[in-house]
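The structure under discussion is supplied below as structure tokens; questions concerning it will follow.
Let's look at chain A:
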Amino acid sequence: MHPHPHPPNSNKNTSQTLAKPKLASSSQALLQVQKVTKTFGGVVANKEVSLTVQSGEIVAIIGPNGSGKTSLFNSIVGSYPIDSGSIVFNGEEISSLSIRQIALRKLLRTFQTTQVYTRMTALENLYISLPQNTVSLRSIFSVPSKGTKDKAAGLLEFIGLYDKREFLAGDLSFGQQKLLELAMSLMCEPKMLLLDEPTAGINPTLINGLIDRLKTIRKEFGVTLLVIEHNMRVVMNLAERIYCLAHGQVLVEDTPENIQNNKIVIEAYLGAQ
Partner candidate 1 sequence: MNKKISKLILGFSALTLLLVGSATAKVDGDIVTLGAAVSLTGKYSTNGKHTKNGYDLAVKRINENGGFKVKGKTYKIAVKYYDDESTPARAAQLAERLIKQDGIQFMLGPYSSGLTKAMAPVTENYKIPMIEANGASRSLFTKGYKYLFAILTSADQYLAGAVDLLAEKAKEEGRSLKTLKVAVAVENDPFSLDVRLGAVEKVNKYKMKLVLDEKLPKSLDDMAAILTKVRALKPDLLIVSGHAKGAATAARQIDQFRVYVPMVAMTHCDSAQIEQKYPVGAENILCAAQWHKKLTYSDDDNLFGDGNDYVDIFTREYGYSPPYQSAESSTAIQVYVDAFKRAGSFNPQKVRNAIAKTKLQSFYGNVKFNQYGQNIAKPMVLLQVINSEYNVVAPTKWASTPLIYPRPK
Partner candidate 2 sequence: MRDFTKNDIRLFIALCSLGLVAPILFPAYINQLSFAWIFVVIALSWDMQGGHMGYNSFGNIVFFGVGMYAAASFQILPFFSLGDWTEAGGVQTFEHSVSQYFSGYALGILFAAIAAVATAFIFGNLILKMRGHYFAICTLALGVAIGEVFASIEILGAGQGLSLAVWPRGFLDDTYRRLFFYYQGFLLFVLCFLSISYIIRTRFGMTLNAIRDGEDKAESMGLNTNFYKISSWILSAFFIGLCGALVGHLVGFIDPIDVAFSGATYGIWMIIMAIIGGKGRLWGPVIGALFFHAFNEIFWTYFLGWQRVALGLIIVIIVVFFPEGILGFFQVRKKSSVSALSTQPQQQKK
């Protein structure tokens, strides 16, 4: 109902208005998952999974359906307690923390089936996604500030949803909701993002744009990315390293080029399908 008072900024300007964390210069691991095991009843979802993500990297996780990728994400962000193992983020053990505490440490995720606030507009979805450890009680009980509004509008522009800013999130298409969810995460100024199949359901013609944006996110916003993805073209274009999971265990860790030709990986995929 209130159009944005100022025309949206260009991509470049947007990134400047955002707080811009330094790119990790050292090769210190940002996320270190060690021997994480998680079972549900008798079903083993993850068995002694270990993986490492360096600051500033884009890492992909692939694997056939049911190989425990999403479970691993859930374990990392604290959706439920893990059985054993350790998860260290930014030098801090987080495996005993709740999902909210982990989010406050700027480790966020998106969901495979989108989760947006369906009966709120796209802009409102962003307004309340500000980093929570910096908000004051006063700002909670006031209307969104101009800074917040600008930032939200800028992010929508960046993600390509500015035209739909006043739409209810529930009225957006599945792909648009995915993008909105990504924008919500960015609003929160994360250090690291776990993306669960970011391109699923997105119009194939737009996928290249999305890959570019994800790279921009890493470059301009300084966000480390860990991505679950089925689309091999995306994986090959995006990731610098790839972990392949099967039956809840890490099968292989390698560069995209090597993975492509790895027999075990191909077998795992074919075997599962």
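The candidates came about this way: all candidates are chains of the complex that A comes from, given by their letters.
Operating definition for what follows: contacts are C-beta pairs under 8 Å (C-beta built on N, C-alpha and C of every residue); 3 or more make two chains touch, one makes a residue touch a chain; residues count from 1.
Just so you know, these numbers come straight off a predicted model, no measurement behind them.
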Inset, instruction - Every candidate listed belongs to the same complex as chain A; state which one touches it: 1 or 2. - result: 2
Legend entry - Residue ranges of chain A in contact with candidate 2 within the complex: 1-2, 77, 79, 99-100, 103-104, 108-109, 111, 115-120, 124-125, 127-133, 135, 139-144, 163, 169-170, 184-185, 188
